[in-house]
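Here the complex is missing one protein chain, while the rest keep their positions.
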Amino acid sequence: MPTTPSSPNQSGVPDRDEAAVAEDGRVPLHRRKAAKADRLAELMGTRVDEGQISGIWIDAFRRMRRNPMAITGAVIVVVFVVVALLSPLLAPYSPTSQAWGSEVFPNRNEFVGPRAENWLGLDHLGRDLYSRFVIGARQTLMVGVVATLVGFFFGALLGGAAGSCAVLGGRWGARVDNVLMRIIDMMLALPTLLLAVTVAALVGPSLTTVMLAVGIAQIPIFARLLRGAMLAQGNRDYVLAAQSLGVRKRKIALTHILPNSMGPVIVQSTLTLATAIIDAAALSYLGLGNPDASSPEWGTMLAEAQRFLSTAPALAVYPALGIIITALGFTLLGESLREALDPKLRK
Amino acid sequence: MSSNTPLLEVEELSVAFGGRGSTPVRAVDGVSFSLEEGKVTGLVGESGCGKSVTSLALMGLLPERGVEVGGRAVMQLPKGPEDLLSLPQRRMRDLRGSQLAMIFQDPLSSLNPVVPIGRQVTEILKRHRGMRGQAARKEAADLLHRVGIPDPARRLDEYPHQLSGGMRQRALIAMAVACRPKLMIADEPTTALDVTIQAQILELLRDLVTEEGTALLMITHDLGVVAGLCDDINVLYAGRAVERAPRRPLFAEPTHPYTVGLLGSIPRLDAPRGEPLSPVRGSVNDNIDWTDGCAFAPRCDHYTMECLQGPPPLVERGDRDHVHRCVNPVGNAGVAERTTLETSAVVGEEEDR
Partner (left out) sequence: MSLLEIKDLKVHFPIERGVLVDRVVGHVRAVDGVSLSIERGQTYGLVGESGCGKTTLGRAVLRLNPVTEGQVWFGGNDLAELDTETMRRERKNLQMVFQDPLGSLNPRQNIGSILMEGLQTHGIGEGESRSQVQQDRHNRVVAALERVGLSDRALKRYPHEFSGGQRQRIGIARALVLRPDLIICDEPVSALDVSIQAQVLNLLEELQDELDLTYLVIAHDLAVVRHVSDVVGVMYLGELVEEASSDDIYATPLHPYTRTLMSAVPVPDPSVEDTRERILLAGDLPSPADPPAGCRFHTRCPWRQEERCDTERPELRTLRGAEPGSTHRVACHYAEEILSGKIRPSEEHAERIVSGE
C-alpha cells in the first residue's frame, strides 16, 4: 500500500463545522476520524513546504546572502566593475594631458599631493592621477576578464575532452585522455611568468600580449579541474543509470556529466580573475604591458611609480591598493561561492 | 561496586542543535536509560532518531558551539559518581579511553591512515596506562591477539589500509579495550561489514562483555543484531524513546505501534515465504512536533484525537521494565480502528512460537 507520505490522511475530509461537534465525545465514528485527520493535517501543515523549487545555485545564492565575506567581496567587485565601465564619465581629465607639467619636478623631488582639483594629486609628468587610476580600472578589468575567458574556454575544451574520453571512451578514450593530460602537464610545468615573457617576446609588448600570456597560463588549471570533476561525476550512479537507459554517450557527457562538473570551474574562474589581475600587473610592471600612455594600466602605473618610491610613495600606493583590493574582492567572492556550493556544507 | 546502582544512569538527556536566530532542532529529547556492568543495552532506531547524537553526547564529543546538552548522565567512577555531561573537557579527555571507549561505524576513517596499527595502540597504552617501549608493544600484540587478529606481532607494523574491513574493526576494538574501560559505546559497529564478518565481530563483543564485565551500549538500526546481543532495548523515534523493555518481552509483545511496524518490516529468514511485509507507511521525515502530540502519529494506523493533544508520557505497562510512550498501544487499542494493524500484530505473535 504505497501512499505518498505527504498525504497520509486519505480519509480526511476537511470540514471544520463537523470537527466542532467532536467535542461532546459521542459522535459517529466517521466524524471522529475526520476530526483527527484534520488535526493531524494542521499539525503537519506547518512543516510541509509545498512546491518550493530550489536548485543548487539558488541554494548557494541564499547561503551567500547571509555570508559577510560574500557580501564584502560582491560590493568590492560591483564597485570595481561600475568604475571600470563608467570610467570615461568618471575621469575629470584626459589621462594623457600633462596640464600641470610645470608644477612637478621629479629631479628636484617636487611632487603635488591631493588637492581640490586633483583628488589624488599629480604623477611625475604632471598628469591627473585620479583620472589615470579610474581609466586604469577599465584596462585592468579587461585584462582580467579576457585572460580568464581565454583560460576558461581553452581549458574547459581540453579538460572536457580529456574527461569525457576517460569516462566514456573505454580503452581508446583512456589513451586520448593520457596524451591530453601529458600535454597539460607540460604546460603546467612552465612557470607563468616565463611563459608570459616568452609570448611577449614573440608578439611584442602590448595589452594583447599580457592577456594572452596570462590566459594561456590558466589553461592547464582549468583543464585539470574540469577533468577531475568529470572523472568524479563519471563514477556516480546516475551516469551508469543514463547508460543503462541507453542514452548516447555524447549526450551523457554533455547533458549529465558536464553540467554537474561546472561548479568548481565557475568558482575557479572568479579566483582566476583575481590572479589574472595580479599576473597582468606583474607583467606590466616588468615592462611587457601596454606601452601606450593613453590607456594606463595599474601594473604599468606601478612600474612607473617605482622610480619615485622613496620621494613620492603615494604614486605607487594608489595603483597597488587598487590591485590588492580588487583581487581581494574577487577572491572573497570566489571562496564564498566555493563554500556555498560545497556539498558537505549543504543540507 | 554495589549491584543495585547501575554503572551509568542517563536521565532526561536532551541535545538541541542550532542557536542564534533559527529555532533549535531537538535531536535528542529526554532520553533515559541505564547501563549495568556485564550487560548490553541497545538503542535502536532509524536515521534521524538521535541514537548517534546520544552516544556523542555521552562521550563529550559534540561540538561546543551551537549545541545545548541537557539532562544528567551519572557514571560510577573509581572516585565516586560523577555527571559526564557537566565534566570539563580536560577530565573527559582523561576518561575517554580509560573509562569510556567508543567504536565507530567506519573503521577505516576512524584509524589514522599514516600511522601503523601498533603505534596507534601503544599510544593509548602510553597515554592512559603509562606503558612504554617493549612492554607497550607486547601488550599491544596481546590486545590484537585478544580480539582475534592472527599473527599480531607482524600486524603491529602494518598500516590500516593493509587490513581488511573486519580486521580493521577488530583493531579498533582492540584500541577501545586497551585500558579495560568500564563502558563501551558501539555506534553501528557492524553496518559497514559483511554478514559473516558481522557475526565474528558480534561474537567478539559478546565475549568481551561476559568475560571482562564491560557495560556495552549498542547503537544500531538492525533489530536482528539487537535480538541476539542486547539485554535491554530502547527503541528511539524522532529523538525520544518510544518503548523500553528487556529483549524477550520487546520481541514477544511489542506494544508501541512503531516497534510493531519495525518488526513487521523486516524480512525474516525463518518466516514462511509469500507473505507480504507489513511496513510502516510514510518516511521518518513525516512526523509532527513532540510538543503537539505523538511524533509517530502521521505514520500510525490507529492514532486518535488523544494522540494529538500534547506529548504522550512514558507509561509502564504492567511491570516496571516494560515502558512505552503511547496513549493507544497495540494490544489494548481502540478495536474499531486497528484493522490495518491486525496483520502485523499477528506476525508479532507468530514469532513467539
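A few points about this structure:
Lettered A and B in written order, each chain numbered from 1.
Convention: a residue touches a chain if its C-beta (ideal position, glycine included) is under 8 Å from a C-beta of that chain, and two chains touch if they have at least 3 such contacts.
Quick caveat: nothing in here was measured; it's all calculated off a predicted structure.
Within the full complex, the chain left out of the display contacts the shown chains A, B. Touching the missing chain, out of A:259, A:291 or A:313, is residue A:259. In the complete assembly, the contact with the undisplayed chain comes from B:194, out of B:68, B:157 or B:194. Contact with the chain not shown here comes from a single listed residue; of B:75, B:205, B:226 or B:326, that residue is B:226. Although one chain is not displayed, its contacts with chain A can still be listed: residues 1-5, 7, 51-56, 170, 236-238, 240-248, 251, 256, 259-260.
Contact residues of chain B toward the unshown chain are 46-47, 148, 150, 164, 166-167, 194-200, 202-203, 221-228, 247-248, 251, 261-271, 273, 276-281, 283-285, 351-352.
The rule is short, and it goes like this: only the chains that are shown with their structure count from here on.
Chain A and chain B have Cα centroids separated by 46 Å. The part of chain B that touches chain A in the complex is made up of residues 281-283, 285-286, 288-289, 292-293, 297-299, 303-305, 307-308, 336-337. Residues 1, 3, 5-6, 8, 22, 29, 32-33, 35-36, 39-40, 43-44, 47 of chain A are the ones that touch chain B when the two sit in their complex.
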